[in-house]
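Some notes on the structure that comes next.
All protein chains but one are shown in place.
Should a chain be cited, it is by its letter among A, B and C, assigned in written order, with residues numbered from 1 in that chain.
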Amino acid sequence: MQKQESIAPGYWLLSLHSPQIASAAAPGQFVMLKIDKSFDPLLPRPMSIHSVIKEDNNRIGFTILYKVMGKGTRLLSEKRSGESLVVIGPLGKGFNLNHISSGCEPIVVGGGIGIAPLLFLAHKLLERGWTPSVLLGANSQQELLRLDEFESSGLIPKVSTEDGSKGVKGMVTDLLGSYLEDRKGVHGEVFACGPSPMLEKVASQAKEYGLNSQLSLEQRMACGLGACLGCVVRIRDKEGSQLSFQRVCTEGPVFNGEDIIW
Amino acid sequence: MQKQESIAPGYWLLSLHSPQIASAAAPGQFVMLKIDKSFDPLLPRPMSIHSVIKEDNNRIGFTILYKVMGKGTRLLSEKRSGESLVVIGPLGKGFNLNHISSGCEPIVVGGGIGIAPLLFLAHKLLERGWTPSVLLGANSQQELLRLDEFESSGLIPKVSTEDGSKGVKGMVTDLLGSYLEDRKGVHGEVFACGPSPMLEKVASQAKEYGLNSQLSLEQRMACGLGACLGCVVRIRDKEGSQLSFQRVCTEGPVFNGEDIIW
Amino acid sequence: MVAESSPILSIELNGLKLKNPIIAASGTFGYGLEYVPLGDLSKLGGMVTKGLCMWEEKGNPPPRICETPAGMLNSIGLENIGIENFITEKLPQLIQYDTAIIVNIWGREIDDYIKAAERLDAVNGIAALEVNISCPNIKKGGLTFGTDPSVTFELVQQVRKRTSLPLMVKLTPNVTDITLIARSAEDAGANALSLINTLLGMEIDVSTRRPSLANITGGLSGPAIRPVALRMVYQTARQVNIPIVGLGGISSLADVIKFLLAGASAVQIGTANFFDPTICWRLVDELEEYLRNENISDVNQLVGAIIEE
Partner (left out) sequence: MVAESSPILSIELNGLKLKNPIIAASGTFGYGLEYVPLGDLSKLGGMVTKGLCMWEEKGNPPPRICETPAGMLNSIGLENIGIENFITEKLPQLIQYDTAIIVNIWGREIDDYIKAAERLDAVNGIAALEVNISCPNIKKGGLTFGTDPSVTFELVQQVRKRTSLPLMVKLTPNVTDITLIARSAEDAGANALSLINTLLGMEIDVSTRRPSLANITGGLSGPAIRPVALRMVYQTARQVNIPIVGLGGISSLADVIKFLLAGASAVQIGTANFFDPTICWRLVDELEEYLRNENISDVNQLVGAIIEE
């Protein structure tokens, strides 16, 4: 654990030193982080890789952006630099960029703390030659996080807040709606992370406009390794209609919007 | 929690601000200290009041001298000043000074971390006009704690170490043995705290030389308030022979050496 | 919309009225007087005494307790001052407080329970009896009364005949099907049920290779057992028609509400008194505040209000 800073009330940015994890990491992947030696809380917590830290062009560590939700994240926020944390990763399948063509327009959509995996994704897209559109939403201006980092990469996120304190007043799905309406027929792919109702909406919006969507899902986890079968979500079988349970930690956390049964 | 310092490897001195506890405290009493909000460790830990902290002659706080034994004390040693701890006290009956006459010679005997309650006792005895003899033993010179504090009060502790690195080589009960042998017939009272085998020996030594002994016992505790009946030790009934169970937290922690069934 | 009037906290346990559903549990609150320095007993819904019997019981040799992950083991061995001493030494002070004093009774054979019930029936100031059926029955070879439905039935029926006080029967969780025992107690005339008592457990000190408790095994309590307790309350609430008092690991307002949602009409706070000695008082305030914030006019609306698909 290198350092930890509060970037907004209740939101923390944690920097961890780990060349191994950093060099293997792909956007959308996550780590399992055991917050404390004690048995309370017992289980490690899944956290997306928010960005990689480089030194002389070598990946030496990574950051985690998190929101204080309950016992675990509260305790984590009380840790100070110098303490060591047990972390395993990178885990899961990240966003799939292999099938998207160079002419495709990536649309990156984040709601609330859902922006966590999206900065790394945006960086990767830029590196590979795409310039994604970035749409971010939050409750209020205060909770619109990391805009500077997107901007300093040359991206200009469109933003919305529910209280109207910054950008468009409303939800990020409203932003996405007008965005897609404005460019009907665009050849693009939607990458999204955020609360479940938002993702459900994003999936149906993307579908409506004929776009593929890749959504990063959450589920409570125990092992993160595919062993406990605790983290499943409902996914449509290859055949298309049958229900199957797939593991967020192994088959996910990123799933195709069309395959998810909400 | 005001400050905490390591005074020897594995031994810590913790200063706590609490005018209420400090002003009510008597030597031999203890507090129950909940080390952490979490459920692991679950129960508060009993800790003797080592000394009171005064400011302008008012008691504003107190110190605890402790040894890292297990999970709870290890966690406590990782706490830093500024954090707050839940502490209740003062609890229990301390050393009884009411029945000892001014001509009596108090003999204060501490083994290892057993010196914790004895500094406060020595201060109180001095305040009341006695000059106690102080005998302290430990494994090694390093673990002979707080000699300076006894000395700055004008007392000159006789010391023993098991490895002979300071003072007499041997146990503190060896010191006590020769001390009592030297002053056969002395009108005194022994006050002791330390590991159980040492206390048993002290009790029999005092008895042999016709002195009363007051021993501070330990037992695992849950409530510290006399409610759970978890902390009992075997004590001889008033009648003198019948076994009764008495609570260390309420009837003790200080018991008459003669009454204890080992 | 903000509720103008105070929410109703009082509950009725089939003959036992409590001003609020927060009760201090047996064995964790002494005889009540130990906690007087920490808060006003009159604020609590009720308190249950340490388990009492017809004689002065010395209990088990020490060590009697030990800590476990998020829990503790105890083998106090039901040490108590005896019902007579309780009546003369403790009760006169206790009845000065306006709270329901519930006396927990136990015995080694049914006759011990009968005598206890008869003795306490006439005594002023006792709100109810809690019958602890988690003790070994010496007549049945040490088998716990409360692990056998027919023994439970007989015991409760016998006690029922001896007293007009409300009877709360306290069930042991160390059984295959707690609902069977619950129904036996109901059929035999219990006014209410309280569950759970401790789970039987054990700990060993590796450095000495000895059991950590002199009695070898002991009762596991505290947050560790809460999921088992909640499950048993939920299951039992679906099988009986008398009110249930839930306990086992409750240590926060959220825990209290979980037990109410699962079907308990009131709760008892046990081990939490040890690591958070003012919790009972705080829970009364927090519960009232919660009801106010959630716009719930009566705590009874929470009872059994779990939502299932």
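What we mean here is this: contacts are C-beta pairs under 8 Å (C-beta built on N, C-alpha and C of every residue); 3 or more make two chains touch, one makes a residue touch a chain.
Keep in mind it's a predicted model, so treat the numbers as computed, not measured.
Just so you know, the chain we are not showing touches A, B, C across the whole complex. When the whole complex is considered, the residue among C:25, C:262 or C:283 that touches the unshown chain is C:262. Set against the missing chain, the residues C:199, C:266 or C:283 yield one that touches it, C:199.
Residue A:219 is the one among A:2, A:77, A:96 or A:219 that touches the chain not shown. Of the options C:107, C:211, C:243 or C:270, the residue whose C-beta touches the omitted chain is C:211.
Panel shows chain B; residues 39-40 of it touch the chain omitted from the view.
Along chain A, the points of touch with the absent chain fall at residues 34, 39-44, 86, 88, 219-223, 225-234, 243-245. Along chain C, the points of touch with the absent chain fall at residues 68-71, 73, 147, 174-177, 199-204, 206, 208-211, 216-217, 220, 222-228, 230-231, 234, 249, 254, 257-258, 261-262, 305-308.
Quick note on the criterion: only the chains that are shown with their structure count from here on.
Distances between chain centres, each the mean of the C-alpha atoms, put A farthest from chain C.
The two chains most heavily joined by C-beta contacts are B-C.
Per-chain CA centroids place chain A at a distance of 56 Å from chain B.
The geometric centre of chain B is 37 Å away from that of chain C, both derived from CA atoms. Chain A and chain C have Cα centroids separated by 47 Å. Residues of chain B in contact with two or more other chains: 39-41. Listed for chain C are residues 69-70, 223, each touching two or more other chains.
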